[in-house]
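Here's a structure for you.
Note that this complex is displayed minus one protein chain, with the remaining chains in position.
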Amino acid sequence: MSEHHGHARIKSPQELRAAALETVLIEKGLVSTDAVDAVVDAFEREIGPQNGARMVARAWVDPGYRKRLLDDAAGAAAELGFGGSEGDHMRAVANTPEVHNVIVCTLCSCYPWPVLGIPPVWYKSPPYRARVVREPRAVLAEFGLEVPADVEVRVWDSSAELRYIVLPMRPEGTEDLREDELAQIVTRDCMIGVAVPRVGAAA
Amino acid sequence: MSEHHGHARIKSPQELRAAALETVLIEKGLVSTDAVDAVVDAFEREIGPQNGARMVARAWVDPGYRKRLLDDAAGAAAELGFGGSEGDHMRAVANTPEVHNVIVCTLCSCYPWPVLGIPPVWYKSPPYRARVVREPRAVLAEFGLEVPADVEVRVWDSSAELRYIVLPMRPEGTEDLREDELAQIVTRDCMIGVAVPRVGAAA
Amino acid sequence: MDGIHDLGGRQGFGRVLAEPDEPPFHEPWEGRVHGMSETATLDPGFRYAIERMDPADYLTTSYYEHWLTSIETRCLEHGRFTRAELDAAAERIAAGEPVPRRLDPEAAVAARAMLRPRPKSTYSAPPPVHACGDRVTVVRLLPSGHTRCPGYLRGASGVVERVHAPMPLLDVFESEDGRVEPQAWYTVAFAAADLWQIAGPGHTVLVDLWERHLEAA
Partner (left out) sequence: MDGIHDLGGRQGFGRVLAEPDEPPFHEPWEGRVHGMSETATLDPGFRYAIERMDPADYLTTSYYEHWLTSIETRCLEHGRFTRAELDAAAERIAAGEPVPRRLDPEAAVAARAMLRPRPKSTYSAPPPVHACGDRVTVVRLLPSGHTRCPGYLRGASGVVERVHAPMPLLDVFESEDGRVEPQAWYTVAFAAADLWQIAGPGHTVLVDLWERHLEAA
């Protein structure tokens, strides 16, 4: 069969299925190409863990922002222009020397899109969703994070409409870093809670 | 590669896996060919639902046997020479105009081998094991058995070491049949409880 | 619903495998599915349509295949299009026909606005029954349809950690009868040792539950 109209060759059954669905939805007037484009573009260019990292870095340098973040994370995100779907209601949970936080959605794969972007595949995978509530220390150890026995692990299962983000502790040795430099060491995994910021790490 | 020694061609990955396992077990002296043969032969030639059907037919014509069957099904089976693995402890549950019984093993696929043989694939399948405890009437309807609303459905989930067999009601119109003729209408499905005996049905 | 999606605490799963430098979408079709799900005119029940997937299919297909299933299932169930129309479109695409384009600049602007800060809805409801620090027990009889209460909590007791302003109870909203009933909801803290037989100390699980999921302990 010819491949006319410049259409790229379909590479997988999933791609065919998605293209067929888009075709029918467009022909029925149920969706528009540019609306879909706008969403894809937003997640590929603007929305991602760099947003959450900016919030964390700001909270590290600005006690007032830290307080607003812990009181109302959606409001604190909006201050920086972040918000919307899957982030209308957000809560930041702060790591302390006594408490380590980690987030999951066991029933689905809920995640604070406006501040962390699209969740990684492992976050959406059955092993993570099944195991992290039941054996969080074992799962964190697989990520290279050993939580001391005297630190409480709090696993937040976002079953309702509130989305969680972990506010990590500012690591030692970062006293001289500027806010934008601090944001560089706050990785996505730090804000999920399967890692902690390390000096010298790149986001 | 040549197929020497008269060995049949391996047709599936499962067959290869089983043959490799038997090879290693034999080479380690952990199993013997003729013991495996004996088990296969027993299930292919001697042990099957025809055993349970004989017990049911006997119970229909002999009130004393019926009582012994309901008191101690393993003992009643032994009277006819049936017993052993997965049948050391058995219980027969009698259908009545008020109660319809059906058996399942939700955790595994336990089944009274000595009297019913190897369970059918559907009995071992996730849909049956998941659904028959929760929506037995819907499952029985798929087998063509509509249980009236005023009849209690009892689902026996054989989670421990007791194996169940359903003693169906003797259908009307069988007054003139001999015991061996009665056994012919007692199908495997009748003794699982997803069917009831019908005059004219062949086991 | 005791579907395969209700994975919390289920055993037998292997290691969590993380992919370095993962992109938002691994293939362009994933982005299209995400965009369609967010912007198309679709009937409710996004999650419930996924939860009803055959368990083996659910476990052997990817996240965005679940989303594809959800869009297709809801459109088919609500008569937005037919299976024959969908199959015919697949045949045309497989034969080399391009996906048609339809432009609606207003919809594109609205789509982008959904991913920016926006006002929160508020709902009125009776005052909350439970208060911070109260001990509560999760009901055993969870909905057979969509529910936001994970099965691993069934019958377990915990302590209210935070009380939230009323929101619609999504259990009902996304299941068959479509009723929406705002009510108070709570973050409840459960000691892991009250959930599973083998659980270390210093391990707390916190879950957001509506009033209907709870009773006083």
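Residue numbering begins at 1 within each chain, and the chains themselves are lettered A, B and C in the order written.
Basically, a contact is a pair of C-beta atoms (placed from the backbone, for glycine too) under 8 Å apart; a residue touches a chain by one contact, two chains touch by 3 or more.
It should be emphasised that the depicted structure is a prediction, and the values quoted were computed from it without experimental measurement.
Colleague: Which of B:V56, B:A74 or B:A92 touches the chain that is not shown?
Modeller: Of the listed residues, the one touching the omitted chain is B:A74.
Colleague: Go through chain C and note every residue touching the omitted chain.
Modeller: Residue positions of chain C that touch the missing chain: 1-4, 9-14, 51-56, 58-60, 140-144, 152, 154-156, 196-198.
Colleague: So which bits of chain B touch the chain we can't see?
Modeller: 1-7, 10-12, 14-40, 42-44, 47-48, 74, 77-78, 81-85, 88-89, 104, 106-109, 113-114, 117-118, 120-122, 124-134, 136-137, 139, 142-143, 149-162
The rule we apply is simple: only the chains that are shown with their structure count from here on.
Colleague: Report the chain whose mean Cα position is at the greatest distance from that of chain C.
Modeller: Centroid comparison gives B as the farthest chain from chain C.
Colleague: Based only on mean CA positions, could you tell me how far chain B sits from chain C in angstrom?
Modeller: The mean C-alpha positions of chain B and chain C differ by 41 Å.
Colleague: Give, as an integer number of Å, the spacing between the C-alpha centres of chain B and chain A.
Modeller: Result: the chain centres lie 52 Å from each other.
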